[in-house]
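Take a look at the following structure, please.
Note that one protein chain of the assembly has been removed; the remaining protein chains are unaltered in position.
We call the chains A and B, going by the order they appear; numbering starts again at 1 in every chain.
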Amino acid sequence: MKETLKLGIILFVFTVVSAGVLAVSNNATKGKIAELEMAGSIGALQEIFGEDVKFQPLEENKQNQIIEANPSVVEIFEALNGDSVVGYAIKNISKGFGGDLLLMTGFNIDGTVSGMRVLEHSETPGLGARSEEPEFTNRFIGLSTADDITVEALSGATGTTNGVLAGVNSAREIFNSELSN
Amino acid sequence: MKLFKIFKNGIINDNPIFVQLIGMCSTLAVTTSVSNGLAMGLAVVAVLMGSNLVISLLRNSTPEKIRIPAFVIVIATFVTIVEMFMKAYAQPIYQALGIFLPLIVVNCIIFARAEAFAFKNGPVASLIDGLGMGLGYTLALVTLSTVREIFGAGSFFGIPLFGESFQPAGILVMPPGAFIVLGILIGIFNVARRKKATSEI
Partner (left out) sequence: MEGKVLNTTKAESAVPDMLIVSSSPHIRSNESVERIMIDVVIALIPAMIGAVYFFGLNALKLILVSAASAVAFEALIQKMLKKEITIKDYSALITGILVAFNLPANAPWWIPVFGSGFAIIVVKQLFGGIGSNFMNPALAARAVLLASWPNIMSTYVLPGADAVTGATPLAIMKFGGVDGTASATVAQAGSNLPSILDMFVGNIGGAIGETSAVLLLLGAAYLIFRKVINWRTPVVYLGAAAIFLAIFGVPADEIIYHILGGGLILGAFFMATDYATGPITSMGRIVFGIGAGFLTALIRVKGGFPEGVSYSILLMNVVSPLIEKFSAPKIFGRAK
(Lines give C-alpha, C1' and ligand atoms only; values in the text may rest on other atoms or scores of the structure.)
Protein backbone atom coordinates (compact mmCIF):
# COMPACT_ATOMS: atom_id res chain seq x y z
CA MET A 1 0.00 0.00 0.00
CA LYS A 2 2.71 2.37 1.03
CA GLU A 3 4.74 1.49 -2.07
CA THR A 4 1.78 1.97 -4.40
CA LEU A 5 1.26 5.41 -2.94
CA LYS A 6 4.93 6.25 -3.40
CA LEU A 7 4.91 5.15 -7.05
CA GLY A 8 1.74 7.12 -7.63
CA ILE A 9 3.32 10.23 -6.18
CA ILE A 10 6.42 9.84 -8.34
CA LEU A 11 4.31 9.51 -11.50
CA PHE A 12 2.23 12.47 -10.37
CA VAL A 13 5.40 14.56 -10.11
CA PHE A 14 6.33 13.48 -13.64
CA THR A 15 2.97 14.56 -15.02
CA VAL A 16 3.04 17.88 -13.17
CA VAL A 17 6.46 18.75 -14.56
CA SER A 18 5.35 17.63 -18.02
CA ALA A 19 2.21 19.77 -17.84
CA GLY A 20 4.30 22.75 -16.76
CA VAL A 21 6.74 22.35 -19.64
CA LEU A 22 3.89 21.99 -22.12
CA ALA A 23 2.16 25.09 -20.74
CA VAL A 24 5.33 27.11 -21.29
CA SER A 25 5.82 25.90 -24.86
CA ASN A 26 2.14 26.37 -25.62
CA ASN A 27 2.45 29.98 -24.49
CA ALA A 28 5.51 30.45 -26.64
CA THR A 29 3.83 29.15 -29.80
CA LYS A 30 0.14 29.91 -29.49
CA GLY A 31 0.37 33.53 -30.64
CA LYS A 32 2.33 32.54 -33.71
CA ILE A 33 -0.07 29.67 -34.55
CA ALA A 34 -3.14 31.93 -34.28
CA GLU A 35 -1.39 34.55 -36.41
CA LEU A 36 -0.62 31.93 -39.09
CA GLU A 37 -4.20 30.67 -39.10
CA MET A 38 -5.46 34.25 -39.46
CA ALA A 39 -2.92 34.93 -42.21
CA GLY A 40 -4.07 31.79 -44.00
CA SER A 41 -7.68 32.98 -43.93
CA ILE A 42 -6.80 36.53 -44.99
CA GLY A 43 -4.61 35.23 -47.81
CA ALA A 44 -7.47 33.14 -49.15
CA LEU A 45 -9.88 36.08 -48.71
CA GLN A 46 -7.61 38.39 -50.68
CA GLU A 47 -7.32 35.85 -53.45
CA ILE A 48 -11.10 35.68 -53.60
CA PHE A 49 -12.02 39.38 -53.29
CA GLY A 50 -8.86 41.13 -54.46
CA GLU A 51 -6.07 42.97 -52.66
CA ASP A 52 -7.84 46.30 -52.01
CA VAL A 53 -10.65 44.88 -49.94
CA LYS A 54 -10.49 44.94 -46.14
CA PHE A 55 -11.85 42.15 -44.02
CA GLN A 56 -13.34 41.83 -40.61
CA PRO A 57 -15.12 39.01 -38.83
CA LEU A 58 -18.90 39.27 -38.90
CA GLU A 59 -20.44 40.94 -35.86
CA GLU A 60 -20.14 38.50 -32.98
CA ASN A 61 -23.80 38.05 -31.99
CA LYS A 62 -24.92 37.41 -35.52
CA GLN A 63 -21.97 35.11 -36.19
CA ASN A 64 -22.72 33.03 -33.08
CA GLN A 65 -26.38 32.86 -33.97
CA ILE A 66 -25.58 31.51 -37.46
CA ILE A 67 -23.01 29.03 -36.18
CA GLU A 68 -25.49 27.75 -33.61
CA ALA A 69 -28.05 27.08 -36.35
CA ASN A 70 -25.45 25.66 -38.79
CA PRO A 71 -22.77 23.76 -36.89
CA SER A 72 -20.70 23.15 -40.04
CA VAL A 73 -19.85 26.87 -40.25
CA VAL A 74 -16.48 27.81 -38.76
CA GLU A 75 -16.19 31.53 -39.36
CA ILE A 76 -17.81 34.30 -41.41
CA PHE A 77 -16.04 37.39 -42.70
CA GLU A 78 -17.32 40.63 -44.12
CA ALA A 79 -15.48 42.10 -47.09
CA LEU A 80 -15.38 45.92 -46.95
CA ASN A 81 -14.50 48.42 -49.61
CA GLY A 82 -14.16 51.62 -47.65
CA ASP A 83 -17.21 51.54 -45.40
CA SER A 84 -19.60 49.63 -47.59
CA VAL A 85 -19.95 45.84 -47.42
CA VAL A 86 -19.17 44.32 -50.81
CA GLY A 87 -19.49 40.66 -49.90
CA TYR A 88 -19.24 37.87 -47.37
CA ALA A 89 -16.96 34.88 -47.04
CA ILE A 90 -18.14 31.77 -45.25
CA LYS A 91 -15.66 29.23 -43.97
CA ASN A 92 -17.31 25.86 -43.39
CA ILE A 93 -16.61 22.15 -43.15
CA SER A 94 -17.94 19.55 -45.56
CA LYS A 95 -17.42 15.82 -45.97
CA GLY A 96 -15.04 14.85 -48.79
CA PHE A 97 -13.99 11.45 -50.03
CA GLY A 98 -11.04 11.00 -47.65
CA GLY A 99 -12.13 13.14 -44.71
CA ASP A 100 -13.25 16.65 -43.82
CA LEU A 101 -12.87 19.49 -46.29
CA LEU A 102 -12.36 23.00 -44.98
CA LEU A 103 -13.80 25.38 -47.54
CA MET A 104 -14.01 29.13 -47.92
CA THR A 105 -16.65 30.49 -50.27
CA GLY A 106 -16.89 34.18 -51.08
CA PHE A 107 -20.18 35.78 -52.18
CA ASN A 108 -20.61 39.23 -53.74
CA ILE A 109 -23.42 41.27 -52.35
CA ASP A 110 -25.08 41.22 -55.81
CA GLY A 111 -25.69 37.47 -55.52
CA THR A 112 -22.80 35.85 -57.36
CA VAL A 113 -19.97 33.67 -56.17
CA SER A 114 -16.73 35.63 -56.09
CA GLY A 115 -14.52 32.63 -55.47
CA MET A 116 -13.95 29.38 -53.62
CA ARG A 117 -10.91 27.88 -51.91
CA VAL A 118 -10.26 24.45 -50.43
CA LEU A 119 -8.23 25.38 -47.35
CA GLU A 120 -7.62 21.93 -45.87
CA HIS A 121 -8.35 18.43 -47.14
CA SER A 122 -7.20 14.84 -47.00
CA GLU A 123 -8.15 13.72 -50.51
CA THR A 124 -6.26 11.31 -52.77
CA PRO A 125 -3.19 12.89 -54.40
CA GLY A 126 -3.67 13.19 -58.16
CA LEU A 127 -7.44 12.76 -57.96
CA GLY A 128 -9.43 14.55 -55.24
CA ALA A 129 -6.41 16.63 -54.23
CA ARG A 130 -6.72 18.45 -57.54
CA SER A 131 -9.72 20.23 -55.98
CA GLU A 132 -7.20 22.73 -54.57
CA GLU A 133 -6.04 23.80 -58.00
CA PRO A 134 -7.31 26.97 -59.72
CA GLU A 135 -8.47 24.91 -62.69
CA PHE A 136 -11.17 23.50 -60.43
CA THR A 137 -11.82 26.41 -58.05
CA ASN A 138 -12.20 28.88 -60.92
CA ARG A 139 -15.23 26.93 -62.11
CA PHE A 140 -17.20 28.53 -59.27
CA ILE A 141 -16.47 32.19 -60.07
CA GLY A 142 -19.46 34.21 -61.16
CA LEU A 143 -22.09 31.53 -60.59
CA SER A 144 -25.43 32.85 -59.38
CA THR A 145 -26.53 32.17 -55.83
CA ALA A 146 -30.18 32.05 -56.87
CA ASP A 147 -30.06 28.37 -57.83
CA ASP A 148 -28.23 25.30 -56.62
CA ILE A 149 -24.56 25.62 -57.58
CA THR A 150 -23.16 22.86 -59.77
CA VAL A 151 -19.87 22.55 -61.64
CA GLU A 152 -18.29 19.93 -63.86
CA ALA A 153 -16.88 17.15 -61.67
CA LEU A 154 -13.16 16.46 -61.38
CA SER A 155 -12.51 13.33 -63.42
CA GLY A 156 -12.01 10.36 -61.13
CA ALA A 157 -13.03 12.37 -58.09
CA THR A 158 -16.80 12.66 -58.12
CA GLY A 159 -16.91 12.08 -54.35
CA THR A 160 -14.65 15.06 -53.68
CA THR A 161 -16.59 17.26 -56.10
CA ASN A 162 -19.86 16.36 -54.43
CA GLY A 163 -18.36 17.13 -51.02
CA VAL A 164 -17.19 20.55 -52.20
CA LEU A 165 -20.57 21.26 -53.83
CA ALA A 166 -22.43 20.30 -50.66
CA GLY A 167 -20.26 22.69 -48.64
CA VAL A 168 -20.57 25.52 -51.15
CA ASN A 169 -24.34 25.10 -51.37
CA SER A 170 -24.82 25.07 -47.61
CA ALA A 171 -22.79 28.31 -47.51
CA ARG A 172 -24.98 29.65 -50.33
CA GLU A 173 -28.15 28.95 -48.33
CA ILE A 174 -26.74 30.79 -45.32
CA PHE A 175 -25.75 33.71 -47.53
CA ASN A 176 -29.23 33.86 -49.10
CA SER A 177 -31.18 33.59 -45.88
CA GLU A 178 -29.00 35.45 -43.40
CA LEU A 179 -26.59 37.79 -45.13
CA SER A 180 -27.64 38.96 -48.58
CA ASN A 181 -30.03 41.68 -47.40
CA MET B 1 36.46 7.25 -28.68
CA LYS B 2 33.73 5.21 -27.04
CA LEU B 3 31.25 8.02 -27.70
CA PHE B 4 32.13 7.97 -31.37
CA LYS B 5 31.48 4.24 -31.42
CA ILE B 6 28.02 4.76 -29.90
CA PHE B 7 27.33 7.41 -32.52
CA LYS B 8 28.47 5.22 -35.40
CA ASN B 9 26.50 2.30 -34.02
CA GLY B 10 23.27 4.23 -34.44
CA ILE B 11 24.01 5.23 -37.99
CA ILE B 12 25.54 2.05 -39.39
CA ASN B 13 25.88 -1.10 -37.29
CA ASP B 14 22.52 -0.85 -35.55
CA ASN B 15 20.75 1.45 -38.00
CA PRO B 16 17.15 1.44 -36.73
CA ILE B 17 15.59 1.03 -40.18
CA PHE B 18 18.10 -0.94 -42.23
CA VAL B 19 19.37 -3.26 -39.48
CA GLN B 20 16.92 -3.30 -36.57
CA LEU B 21 13.85 -2.90 -38.82
CA ILE B 22 11.92 -0.89 -36.24
CA GLY B 23 9.81 2.23 -36.70
CA MET B 24 8.76 1.10 -40.17
CA CYS B 25 5.24 2.55 -40.23
CA SER B 26 6.24 6.19 -40.44
CA THR B 27 9.18 5.26 -42.68
CA LEU B 28 6.92 3.76 -45.30
CA ALA B 29 4.25 6.43 -45.02
CA VAL B 30 6.05 9.79 -45.03
CA THR B 31 8.82 9.15 -47.55
CA THR B 32 6.88 10.31 -50.60
CA SER B 33 9.10 13.41 -50.86
CA VAL B 34 12.58 14.29 -49.65
CA SER B 35 11.42 17.32 -47.68
CA ASN B 36 8.91 15.19 -45.76
CA GLY B 37 11.50 12.49 -45.10
CA LEU B 38 14.09 14.98 -43.87
CA ALA B 39 11.61 16.86 -41.66
CA MET B 40 10.32 13.64 -40.11
CA GLY B 41 13.89 12.48 -39.50
CA LEU B 42 14.87 15.73 -37.79
CA ALA B 43 11.71 15.68 -35.66
CA VAL B 44 12.67 12.19 -34.48
CA VAL B 45 16.27 13.35 -33.79
CA ALA B 46 14.90 16.14 -31.58
CA VAL B 47 12.51 13.87 -29.68
CA LEU B 48 15.04 11.05 -29.34
CA MET B 49 17.83 13.26 -28.00
CA GLY B 50 15.46 14.96 -25.57
CA SER B 51 13.83 11.80 -24.28
CA ASN B 52 17.14 9.90 -24.04
CA LEU B 53 18.74 12.74 -22.06
CA VAL B 54 15.85 13.16 -19.63
CA ILE B 55 15.29 9.44 -19.11
CA SER B 56 19.00 8.95 -18.50
CA LEU B 57 19.08 11.78 -15.95
CA LEU B 58 16.05 10.38 -14.14
CA ARG B 59 17.12 6.74 -14.31
CA ASN B 60 18.24 6.60 -10.69
CA SER B 61 15.13 8.22 -9.29
CA THR B 62 12.64 6.25 -11.43
CA PRO B 63 11.55 2.95 -9.82
CA GLU B 64 11.73 -0.11 -12.14
CA LYS B 65 8.01 -0.77 -11.75
CA ILE B 66 6.79 2.50 -13.20
CA ARG B 67 9.51 3.05 -15.78
CA ILE B 68 7.21 2.39 -18.77
CA PRO B 69 4.55 4.98 -17.81
CA ALA B 70 7.37 7.37 -16.96
CA PHE B 71 8.88 6.86 -20.43
CA VAL B 72 5.49 7.49 -22.00
CA ILE B 73 5.11 10.79 -20.15
CA VAL B 74 8.61 12.00 -21.07
CA ILE B 75 8.32 10.97 -24.73
CA ALA B 76 4.79 12.35 -25.15
CA THR B 77 5.91 15.65 -23.68
CA PHE B 78 8.76 16.01 -26.15
CA VAL B 79 6.59 14.98 -29.09
CA THR B 80 3.96 17.56 -28.15
CA ILE B 81 6.59 20.27 -27.86
CA VAL B 82 8.04 19.41 -31.29
CA GLU B 83 4.54 19.35 -32.73
CA MET B 84 3.70 22.80 -31.32
CA PHE B 85 6.88 24.37 -32.62
CA MET B 86 6.51 22.81 -36.04
CA LYS B 87 2.94 24.05 -36.23
CA ALA B 88 4.12 27.55 -35.39
CA TYR B 89 7.32 27.76 -37.45
CA ALA B 90 7.11 25.10 -40.18
CA GLN B 91 3.43 24.92 -41.07
CA PRO B 92 3.68 23.38 -44.58
CA ILE B 93 5.80 20.51 -43.26
CA TYR B 94 3.50 20.16 -40.25
CA GLN B 95 0.56 19.69 -42.60
CA ALA B 96 2.43 17.31 -44.89
CA LEU B 97 3.43 14.99 -42.04
CA GLY B 98 -0.11 14.99 -40.68
CA ILE B 99 -0.89 12.23 -38.21
CA PHE B 100 2.64 10.77 -38.32
CA LEU B 101 4.07 13.63 -36.27
CA PRO B 102 1.99 12.93 -33.12
CA LEU B 103 2.48 9.21 -33.78
CA ILE B 104 6.22 9.60 -33.02
CA VAL B 105 4.99 8.92 -29.45
CA VAL B 106 4.50 5.26 -30.30
CA ASN B 107 7.53 4.95 -32.60
CA CYS B 108 9.40 1.88 -31.35
CA ILE B 109 12.81 3.44 -31.99
CA ILE B 110 12.26 5.91 -29.18
CA PHE B 111 10.92 3.32 -26.75
CA ALA B 112 13.64 0.86 -27.67
CA ARG B 113 16.42 3.39 -27.01
CA ALA B 114 14.82 4.50 -23.74
CA GLU B 115 14.55 0.93 -22.49
CA ALA B 116 17.74 -0.53 -23.98
CA PHE B 117 20.15 2.40 -23.66
CA ALA B 118 19.12 5.55 -21.84
CA PHE B 119 17.80 3.73 -18.76
CA LYS B 120 21.18 2.01 -18.31
CA ASN B 121 23.71 4.65 -19.40
CA GLY B 122 24.83 8.13 -18.44
CA PRO B 123 23.38 11.34 -19.89
CA VAL B 124 26.24 12.16 -22.30
CA ALA B 125 26.32 8.67 -23.81
CA SER B 126 22.51 8.68 -24.02
CA LEU B 127 22.48 12.02 -25.78
CA ILE B 128 25.02 10.76 -28.32
CA ASP B 129 23.05 7.53 -28.74
CA GLY B 130 19.90 9.57 -29.42
CA LEU B 131 21.76 11.66 -31.98
CA GLY B 132 23.25 8.61 -33.71
CA MET B 133 20.02 6.62 -33.81
CA GLY B 134 18.06 9.69 -34.90
CA LEU B 135 20.52 10.43 -37.71
CA GLY B 136 20.50 6.76 -38.71
CA TYR B 137 16.72 6.99 -39.02
CA THR B 138 17.04 10.26 -40.93
CA LEU B 139 19.61 8.73 -43.28
CA ALA B 140 17.25 5.87 -44.08
CA LEU B 141 14.30 8.21 -44.65
CA VAL B 142 16.26 10.60 -46.86
CA THR B 143 17.68 7.75 -48.97
CA LEU B 144 14.28 6.12 -49.36
CA SER B 145 12.49 9.37 -50.13
CA THR B 146 15.19 10.46 -52.60
CA VAL B 147 14.71 7.30 -54.66
CA ARG B 148 10.94 7.53 -54.43
CA GLU B 149 10.71 11.23 -55.26
CA ILE B 150 13.19 11.21 -58.16
CA PHE B 151 11.76 8.16 -59.91
CA GLY B 152 8.18 8.36 -58.69
CA ALA B 153 7.53 12.07 -59.12
CA GLY B 154 10.48 13.23 -61.26
CA SER B 155 11.61 15.85 -58.76
CA PHE B 156 14.03 16.43 -55.87
CA PHE B 157 12.96 18.67 -52.95
CA GLY B 158 9.99 19.56 -55.13
CA ILE B 159 12.18 20.86 -57.99
CA PRO B 160 11.38 19.10 -61.29
CA LEU B 161 14.49 17.34 -62.58
CA PHE B 162 13.43 16.14 -65.99
CA GLY B 163 11.63 17.69 -68.92
CA GLU B 164 7.90 17.64 -69.51
CA SER B 165 8.12 14.42 -71.51
CA PHE B 166 9.41 12.41 -68.54
CA GLN B 167 6.68 10.20 -67.18
CA PRO B 168 7.58 9.13 -63.63
CA ALA B 169 6.80 5.63 -62.35
CA GLY B 170 3.83 6.57 -60.21
CA ILE B 171 3.92 3.33 -58.27
CA LEU B 172 7.01 4.47 -56.36
CA VAL B 173 5.14 7.23 -54.55
CA MET B 174 2.26 4.86 -53.86
CA PRO B 175 2.34 2.51 -50.84
CA PRO B 176 3.56 -0.59 -52.76
CA GLY B 177 6.53 1.42 -54.04
CA ALA B 178 7.56 2.13 -50.44
CA PHE B 179 7.80 -1.58 -49.69
CA ILE B 180 9.64 -2.44 -52.91
CA VAL B 181 12.23 0.34 -52.58
CA LEU B 182 12.74 -0.22 -48.85
CA GLY B 183 13.32 -3.94 -49.41
CA ILE B 184 15.94 -3.28 -52.08
CA LEU B 185 17.66 -0.61 -49.95
CA ILE B 186 17.81 -2.91 -46.91
CA GLY B 187 19.47 -5.53 -49.11
CA ILE B 188 22.06 -3.12 -50.54
CA PHE B 189 22.81 -1.56 -47.13
CA ASN B 190 23.45 -4.92 -45.50
CA VAL B 191 25.63 -6.23 -48.33
CA ALA B 192 27.76 -3.08 -48.06
CA ARG B 193 27.85 -3.29 -44.26
CA ARG B 194 28.96 -6.93 -44.22
CA LYS B 195 31.56 -6.36 -46.88
CA LYS B 196 33.02 -3.55 -44.80
CA ALA B 197 32.90 -5.64 -41.62
CA THR B 198 34.81 -8.53 -43.22
CA SER B 199 37.39 -6.25 -44.80
CA GLU B 200 38.04 -4.59 -41.41
CA ILE B 201 38.89 -7.94 -39.85
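Everything below uses one rule, namely that contacts are C-beta pairs under 8 Å (C-beta built on N, C-alpha and C of every residue); 3 or more make two chains touch, one makes a residue touch a chain.
Fair warning: this is a prediction, and the values are worked out from it, not measured in the lab.
J.: Kindly name the visible chains that come into contact with the excluded chain.
T.: When the entire complex is considered, the left-out chain reaches B.
J.: Would you mind spotting which of B:Ile99, B:Val124 or B:Ile184 touches the chain that isn't drawn?
T.: Per the contact definition at the top, the residue touching the missing chain is B:Ile184.
J.: Quick one: which of B:Leu21, B:Ile99, B:Ala169 or B:Ala197 touches the chain that's been left out?
T.: The single option touching the absent chain is B:Ala169.
J.: Touching residues of chain B against the unshown chain: what are they?
T.: Residues 167-172, 174, 176, 180, 183-184, 187 of chain B touch the chain absent from view.
As a convention for this text, only the chains that are shown with their structure count from here on.
J.: Taking each chain's centre as the mean position of its Cα atoms, how many Å separate chain A from chain B?
T.: 33
J.: Please name which positions on chain A make contact with chain B in the complex.
T.: Within the complex, chain A contacts chain B at residues 6-7, 10-11, 14-15, 18, 21-22, 25-26, 28-29, 32-33, 36, 120, 122, 125-126.
J.: Which residues of chain B touch chain A in the complex?
T.: Result: residues 61-63, 65-66, 69-70, 73-74, 76-77, 80-81, 84-85, 87-89, 91, 95, 98, 170, 173 of chain B touch chain A.
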